[in-house]
Structure formats: structure tokens, C-alpha cells
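A single protein chain has been omitted from the complex, and every remaining protein chain is retained in its original position.
Going by the order they are written in, the chains are A, B and C; count residues from 1 in each one.
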Amino acid sequence: MTKGRIEAFSDGVIAIIITIMVLELKVPHEATLSALVPVIPVALSYLLSFIYVGIYWNNHHHMFAATHKIDGSVLWANLHLLFWLSLTPFTTAWMGENHFEKTPSAVYGFVLLMAAIAYYILLRRILRLEGPQSTLAIAVGKDKKGKISPVIYAIAIPLAYVSPWISGALYVLVALSWLIPDSRIERVHHATA
Amino acid sequence: MTKGRIEAFSDGVIAIIITIMVLELKVPHEATLSALVPVIPVALSYLLSFIYVGIYWNNHHHMFAATHKIDGSVLWANLHLLFWLSLTPFTTAWMGENHFEKTPSAVYGFVLLMAAIAYYILLRRILRLEGPQSTLAIAVGKDKKGKISPVIYAIAIPLAYVSPWISGALYVLVALSWLIPDSRIERVHHATA
Amino acid sequence: MTKGRIEAFSDGVIAIIITIMVLELKVPHEATLSALVPVIPVALSYLLSFIYVGIYWNNHHHMFAATHKIDGSVLWANLHLLFWLSLTPFTTAWMGENHFEKTPSAVYGFVLLMAAIAYYILLRRILRLEGPQSTLAIAVGKDKKGKISPVIYAIAIPLAYVSPWISGALYVLVALSWLIPDSRIERVHHATA
Partner (left out) sequence: MTKGRIEAFSDGVIAIIITIMVLELKVPHEATLSALVPVIPVALSYLLSFIYVGIYWNNHHHMFAATHKIDGSVLWANLHLLFWLSLTPFTTAWMGENHFEKTPSAVYGFVLLMAAIAYYILLRRILRLEGPQSTLAIAVGKDKKGKISPVIYAIAIPLAYVSPWISGALYVLVALSWLIPDSRIERVHHATA
């Protein structure tokens, strides 16, 4: 019950975040293919953020599928994660409309970093309740990806001032590393589902 | 559980897509019936897209009602479908505001085509898990409509440069073919529900 | 299952409709109470539509609580209802921003009328499946309110051209008649819930 409603609320917020980003794709006034050209950078940053928010939904889904206990701190750690994710449409639009310039690319990475930290806090709060022998603890294991991702974001932020393309490439790299299925977690998840 | 959350998330995203399109119906400043005239093409393209997104929700609903197994590739195939559907409000507004001109009508069809391909991929991923003897496989059968629709979109896209009315008529035709209930799928679906 | 997903999707769409209307309350640039004055008519029309959409959610909720059978025609009758409800934010904003002028007030009533007809069609589709001895059929009974409401809207639309205040008063009157609990339906509904 309790878990179901957190999932439902999170689904709602994440669904809205992933969808309202498309409102930043401003409809061009002209009816030519060339009128779509200025939309391309915004569309690319939309695509990147769509994948990122999709990854968060995916991981959130797997994490809660293996969660059995909830307390008030989990509720707030979850809202904290949703807060940072809710800033994604803002940073996505800023980065896209400014054609991946230095500062917007750095700020984009900062929000990714904060979301990753918020996710880590949420995971720790749940693991504290589930215990070290729980399905979730075993599935998560050493959580290499979860620990390396924020480090890469932290490196990518200052590098945006060297070249935004480096930080952009790092964001894409992290996204791809999450798209590749995490066989271990999924196996355990399937066994319990 | 797992299936329920994919459905809930998809419902959320599709509900938002179908509803935010109405934000493109710009409220006229004047209070006369003639002030509604420029809104008509946008309203017509809204109606067409509402029906299309409704069809996708309907088919998605029937497909998942007969689905029993989910894996990571299904999650991503589903997000891939939602991505293309999320571009519908953009192409709908562009086509409507430009009174069904050539390029916007072609791009509208391109997004329909990509969504149809994404739906096809999703269906194949699920069928691979369900197996050839599954309720879903039998219900889907040869999936004529699912295979012909993208072909018609692919034909309609270049034809938009001959006349957008031809491609518009083809989009309406495909939509109507999906509105007519697919007796076979529904019968099986009822038997299992 | 099937019913649950129609309810979830409808909840999503209705929740979005009722909430995005507030985006039409344009934030004033000045920080004075008098800057709120131009917002008042929009806020009043928002309040009226919030109550109307709330009534629809309420009735939808009661109807589906007593529904056991669904077919494809119910899915489409439901989408048809959601389509007309989705136009409410547009007519609400137009009526509010034009201070309840004649044409926007008439068009507001027209969308109410179409939504009422769509609701009636949906109810009939469900009753056809449930049968005349069903809980829903008994609860609905002669459905006086459901039949009188569209008649009042149909009267209110031309009367907007005599005075929008008459049609406005009629819209408020119908809304109030629905706010007063329908003791019969609710009793039966409680017995079955």
C-alpha cells in the first residue's frame, strides 16, 4: 500500500518531467525543413535528458521492486530525488537553446550530479531498512556504476569550461553505461518479482 | 507488480501527451466566433493526434493485458515508443499552425512512422518472451494492420510534397482502420481478462 | 485489470486537465493587490471549471465503481468524453480573459453540452453491457439530472447572446445540482464497494 503510493506518485512526477520537456521544443513559425535546424540542439538535449530520466525511472522501478520497508526518511529522500530531477527540463532547455555552451553544459552536469547523489542517499536509506542480507543489498552489491557516475559528472562540470563537447561526451558515456542492462540486478529482480 | 508499474508510467506519459497538446490551442484575444477561425486547423490536427494517441493507448493496453513476462529490453522498447509519441504535440502544433503545409505534414507522418516502428519493436520484444503459443501471439496473428500502417506512413511522407491533402487523407484512413474494433484481439483479450 | 487501467488513464487525463487550467492564471508583473484585479475573471472561470471537472471525475468514479464489463466501444466512448473535457482549459481561459462575453460564454456551454452528451453515450455503452438488472442500472434509475443538464446547457448557449450572465447563472445552477449528493447512487455504490 504505502510502497505502491510512493511508486505511483514518483511515476506521476517522472512522467510529467519527461513529457513537459518537449514543451521547450518551440514550434517554428515557418513551414520549411530549414526552420527545424534551430530546433535540433534543443531536440538533442531533449533526447539526452529523456534517456537520463528514463534511466532514473528504470532504476527507481528496480529498486522499489526489491523494497519491502518504507519509513518517513525514505519518503523525503525520494522527494529530494524528484526535486533534482524536476530541474532537468530547465537545464535541458538552457543547454539546448544555447547550443551546448560552457556554463549551461556545466549546470546541466551539476543537476545530474545532485540527482545522482539524491539517488545514492535514497538507496542508502532503503538499504538501512532492508538490511545487508536483503535481496536489494545483494543485487546492488558494490554498486560500482552508482559510485562512478557522480565522479564522472564532477569531472565533467569543470571540463565544460575547457570544452562543452568533452562534458557532453561524458554525459552520453554515463547514459550509455546505464542503458547496457545490469545483468546482476535484473536477475535477482526477476527471481523475486 | 513490474508490469503494473510500466503500465502506470506509460498511462501517465500518454495522458500528459494527449492533454498538453491542447495547450497549443492558443486562446484568441477577441471574443467573436470569427476569432475561432484561425484556431480550426490547429483544432483539427489536435483531433487527429488525439485519436492517434488514443489508438496507441488502446493497443498498448490490449498488448500489456495479454503480457506476462517483462525484461529490461521491454522497458527500453516501451520508453522508445513513448519518446516518439512525446514528439506528437510538437508535430501536431507545427502542422496545425501552418495549415497543413507540405513539410510539417511530412514531418508529422515521419513521427507517426517512427512511433509505429517503435510499437512494432516493443511487440516483438514481448512476443519473444511470451513465445509463439502465447495468448498474445495468437491474438496478434499475422498483425496485418501493424505491418501495413507504417508502409502507408512511408508512402504518405513523400506524397505530402505532391499534396498535403493526400498524406492527410492517408493519416485519417489509417486512424479509421484502427478505430474499427479488431474483433480477434478483443475476443482473446476478454477470454483472458 | 482492464477496468483499472481505464480508470488510471482517465484519472491521469482528468488530473492534468484540472491542473493545467491554472497555467492560464497569468502571473501579474506588479506586486500589488490591484494587479490581481484583472486575474479575477480568469480565476472565477477557473473555479467554475474546476468544479465541473471535479463533478465529472466524481461521476466517472461512481460509474466505474459499479462497472464490471468493458469492451472496445467503452474505451472509445471514454476517450470521446476525455476529448471534450480536454477542451475545457481552452474555453475556460477564453471566457475568463474576455470577462464572460457573449460568444466565449456560449462556446463554454457548447463544450459542456458535448461533454454531457459524451458522458451519456459512455453510460449507455456500459449499461448495455451491464444489463437492466445491474447495480449500475438500478443506481442510475431514470437519470433525471443526466438528462436535464444537457437540456439546460442547450438553453444557456443561445441565451448567452441575450446576456452572458443568464447562461453563467445556468452553468452555476447545474454545477450546484451535481454538488448536492445523489443519495440514491451513493447508497448503492457503498453497498457494492
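Methods note: contacts are C-beta pairs under 8 Å (C-beta built on N, C-alpha and C of every residue); 3 or more make two chains touch, one makes a residue touch a chain.
In this text the structure is predicted, and so the values were computed from the model without any measurement.
K.L.:
Touching the left-out chain: which of A:Ala43, A:Leu79, A:Ala137 or A:Ile166?
P.N.:
Once the missing chain is taken into account, the touching residue is A:Leu79.
K.L.:
Touching the left-out chain: which of A:Glu97, A:Glu130 or A:Asp143?
P.N.:
Touching the chain that is not displayed is residue A:Glu97.
K.L.:
Residue by residue, what part of chain C touches the chain that was omitted?
P.N.:
7-8, 11-12, 14-16, 18-20, 22-23, 25, 27-33, 36, 47, 50, 54, 57-58, 61, 65, 179, 181, 186, 189-190, 193
K.L.:
In the complete complex, which positions of chain A touch the hidden chain?
P.N.:
Contacting residues on chain A, toward the hidden partner: 1-2, 5-6, 8-9, 12-13, 15-17, 20, 23-24, 71-73, 75-76, 79, 82-83, 86-87, 89-90, 93-94, 97-98, 101-104, 107.
Keep in mind that, in the parts below, only the chains that are shown with their structure count from here on.
K.L.:
State, to the nearest whole Å, the distance from the C-alpha centre of chain A to the C-alpha centre of chain C.
P.N.:
37
K.L.:
Could you work out how far the Cα centre of chain B sits from that of chain C, in whole Å?
P.N.:
Result: the chain centres lie 26 Å from each other.
K.L.:
Could you say which residues in chain B touch two or more other chains, in rising order?
P.N.:
Within chain B, residues 8, 12, 15-16, 20, 23 contact more than one other chain.
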